[in-house]
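I am attaching a structure below and will ask some questions about it afterwards.
In this view, the complex is presented without one of its protein chains, the others remaining in place.
Chain IDs A, B and C follow the sequence of writing; residue 1 opens each chain.
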Amino acid sequence: MIAAGIYGATGYTGLELVRLLQVHPNVDVRWATSESYAGQQLSDVFPCPYDLPLVHMEEAALDTVDMVFACLPHGASMEAVTGARRAGVKVVDLSADFRLTDPDTYTAWYNVPHTAPDLLPEAVYGLPELHREKIRHATLVANPGCYPTSVILGLYPLVATGLLADSTVIVDAKSGVSGAGRKPNLKTHFVEANENFLPYNIGHTHRHIAEMEQELNAAGNRTEPLRVIFSPHLLPVNRGILSTMYVQLAEALPAEQLVAHYRQMYEGEPFVQVLGAGRLATLRHVVGSNRCAISLTPLGSDGRVIIVACIDNLIKGASGQAAQNMNLMFGWEETTGLVNGQ
Amino acid sequence: MIAAGIYGATGYTGLELVRLLQVHPNVDVRWATSESYAGQQLSDVFPCPYDLPLVHMEEAALDTVDMVFACLPHGASMEAVTGARRAGVKVVDLSADFRLTDPDTYTAWYNVPHTAPDLLPEAVYGLPELHREKIRHATLVANPGCYPTSVILGLYPLVATGLLADSTVIVDAKSGVSGAGRKPNLKTHFVEANENFLPYNIGHTHRHIAEMEQELNAAGNRTEPLRVIFSPHLLPVNRGILSTMYVQLAEALPAEQLVAHYRQMYEGEPFVQVLGAGRLATLRHVVGSNRCAISLTPLGSDGRVIIVACIDNLIKGASGQAAQNMNLMFGWEETTGLVNGQ
Amino acid sequence: MIAAGIYGATGYTGLELVRLLQVHPNVDVRWATSESYAGQQLSDVFPCPYDLPLVHMEEAALDTVDMVFACLPHGASMEAVTGARRAGVKVVDLSADFRLTDPDTYTAWYNVPHTAPDLLPEAVYGLPELHREKIRHATLVANPGCYPTSVILGLYPLVATGLLADSTVIVDAKSGVSGAGRKPNLKTHFVEANENFLPYNIGHTHRHIAEMEQELNAAGNRTEPLRVIFSPHLLPVNRGILSTMYVQLAEALPAEQLVAHYRQMYEGEPFVQVLGAGRLATLRHVVGSNRCAISLTPLGSDGRVIIVACIDNLIKGASGQAAQNMNLMFGWEETTGLVNGQ
Partner (left out) sequence: MIAAGIYGATGYTGLELVRLLQVHPNVDVRWATSESYAGQQLSDVFPCPYDLPLVHMEEAALDTVDMVFACLPHGASMEAVTGARRAGVKVVDLSADFRLTDPDTYTAWYNVPHTAPDLLPEAVYGLPELHREKIRHATLVANPGCYPTSVILGLYPLVATGLLADSTVIVDAKSGVSGAGRKPNLKTHFVEANENFLPYNIGHTHRHIAEMEQELNAAGNRTEPLRVIFSPHLLPVNRGILSTMYVQLAEALPAEQLVAHYRQMYEGEPFVQVLGAGRLATLRHVVGSNRCAISLTPLGSDGRVIIVACIDNLIKGASGQAAQNMNLMFGWEETTGLVNGQ
């Protein structure tokens, strides 16, 4: 049994993390912070049954916990993580602050200086399917972004084995509204999002591209760097990401062979479901679970393949993956607390 | 052809009004105000094709228009209306500021003093089915609230003819999210409202009760005043109000007779649709139109009746009714610009 | 560890039951039937990860199981239950077939003769909050309907203690579309239900009234039988029931006192959440969980109270309650497998 703290418990990822940790057998949530709701119970803020008191960040005692989860906006997270690491507390950071190995790349995409570059070497990109061993020994895990989780898992078996012919992949991604956060604005107003569908930040402008390209290129040992054309769209559902990816293989593979390749690459992975030939991944496969469902559709003899990868953005795309990383960091069964019948 | 101005064109009622007036053959929208978006075109603010420049309220010249629509928050509207009336310009006010004949009642419900009580005597409650003749000659029309439109139209044929046995009616009402306005807050956040349903302000606390009771009691010539138990709920749809009303008649009437009574009371009304016995009103009957659909379900021999009344809250519940009132005020065919195939 | 069979696993209640039992530590699902999909895996029929083979009902061996769940349509269920009871297998029946103690009342509401009236005396109405001890010793549990679960739990603390003044209660209920079953028809077509809201079977015609009145009158020891005016509406959400109930107390009680009374009546109940004074129950309180959330709003000095009770229709309103009943029947902790962090 460990004690954990949560920075930023009243956003959607924070709330989801509380929900998951309530049923985790090895974790006691010692404190949870919220600048907006400090002094209240979580059950005052949100229609949930958890009587978890919310405190200001400065009231959150690091010497009472074995680890912290940081569910703070990028920029704000760096400071909290630095404090925790100085106190010797393990960290899973759900922000973008420690995902990019190069602080200049970080600044180029996020428009803020990186104030804790000395911590970057110890940070591990927390995608267990790629970096499981490093995560087991990590003190600071940078939990991946939601879009990148779906995209990297969908493309990894091809890039890691050099099967791609082309140095550009097209990713047409669609995300539910919880991905836009809990802070109200016109974009997330019900009447604006409902019965609507829209692209945003399309092309090569979304910040998540940086980690997709970093991880895919590191996995690929490529001569020419892979470039991701990324078009996110806002979907009128609460949860879920579906990424439709268009790639060109060096040579055509029949569907069964492609499925077999993916299943071999993900053998033993508890949270990756490679669908059989002819099946297509849907949000319904994954919403409410920590799984990533992947389907593969080769288009015939020319080597084009359409890959569909789906996750629940708040679980495998955020808080579930954070708990999975914690399980690895503390040497527990990786699926502990994460198989809830969904 | 008249020239009209719109105060507050970038809320949902303002936008809907612009949409309706664009196809109205007799109206030219001369100006539209928006404090938040002044200097932009309407098509910059909203995905619509209307190139209507938005100006600050003080730039809106009253001597260029024959009438104004005020789509402002209550309180703010009083001032704009006062200015317009001083300039001799006709007004349809979509706020609550001139709906209640008694300024003290207004203050009791809205918690602000009424700053233009001298204008109250000239204000006509703009429900054409009850006050058509007065509206024709009005200079200031107080456009009814959305909930009250559905409730008053649903009950009027009973109260006006003394058929109610009881002095209390129960109204269980459900409204789409556009009724909560365009200003983002947690209640209207997509993730909070979608896949959710919730009551709010239930009992005898919602401000719309004041106008319901005022109009029903005025229509009823009752000894004991009618009291409305009113429970609004937030429905995860963009538009529409459905009010389910539970009343007790002095004596039981079969469904056919009740339908006949309502049809006679609303004979010739272009925007009231009384459904036949055995039919039930739904949002689909009215969304996108200026109609109010009403169904009547007597419960047998004890005189209880369930009345369902539906409207589109932005059309018959706001901007459509405002245009209908304008048609009456200028002597045009009442349905002009309002029969759009929905 | 027991072995269980499921009759009718590919409707929404069957699927939800499979989902819940997959994580139940004491149950092994030995077989699951589906007339439409026999021969396939559950994961072929539905985007879920469960490799559960589906068989025809006649292939389902009763001697391999300790209990069965019947998720069949009313009428069809009687036959399956009869077979199971003859084989000495315990039953939780999710249909309406054994909920009403009087076979003539059953026939009057369901328009089919009751073919197993000899089993009725052994059937226990499976609402643990009312009949926990009987359920512990039951061999045949009639799992309550979804609407009745919300209504009975919402009214029981008043009727059981004689606090109601009136013999009529008004229940304005709203249910998500999964309550209408998985068989496609025009009513459940996405385009018909989405952005719509509608009443159906309003008044005193819905079959669930029979069990509401049976249970409330049995609990109440009343001289004049209680009558439920029941107006169900179809809500454009997947899951959830919210029942808004209007009652008249013999004498007015302040909100705090009413809350205290309900909390005392439901003391120790793991799945009933009585909200504090001033709070209102919403679908978000319960969807995904086995809880019933109840809020109480007295209207002042005249004794009227608005009660709102919410459940997830597929969990507390069906499969979760079925599992709760099984837990009681086998002497396990009542919450086993049902506290999943929601």
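Heads up, the rule we're going with is that a contact is a pair of C-beta atoms (placed from the backbone, for glycine too) under 8 Å apart; a residue touches a chain by one contact, two chains touch by 3 or more.
The structure displayed is predicted, hence computed values, not measured ones.
Among the residues A:Leu242, A:Val259 or A:Val274, only A:Leu242 touches the chain that is left out of the figure.
Of the listed positions A:Val29, A:Val259 or A:Val287, the one in contact with the omitted chain in the full complex is A:Val287. Mapped onto chain A, the footprint of the missing chain covers residues 170, 172, 174, 192, 195-200, 202-204, 229, 231, 233, 235-240, 242, 244, 246, 280-284, 287, 297, 299-300, 304, 306, 308. Within chain B, the residues in touch with the undisplayed chain are 19-20, 22-23, 47-49, 195, 273, 282, 284-285, 288-289, 291, 293, 339-342.
By the touch rule set out above, chain C reaches the unshown chain at residues 12, 177-178, 182, 184-186, 188-195, 236-238.
The definition used in the following text is that only the chains that are shown with their structure count from here on.
At the interface between chain A and chain B, two copies of one sequence, more than half of the residue numbers in use are shared by both copies. A summary of chain positions shows that the Cα centroid lying nearest the centre of all protein Cα atoms is that of chain C. Once the centre of each chain is set as its mean CA position, chain A and chain C turn out to be 37 Å apart. Distance from the chain B centre to the chain C centre is 39 Å, each centre being the mean of its Cα atoms.
As a whole-number value, the distance joining the C-alpha centres of chain A and chain B reads 46 Å. Of all residues in chain B, those touching 2 or more other chains are 192, 195, 236-238, listed in ascending order.
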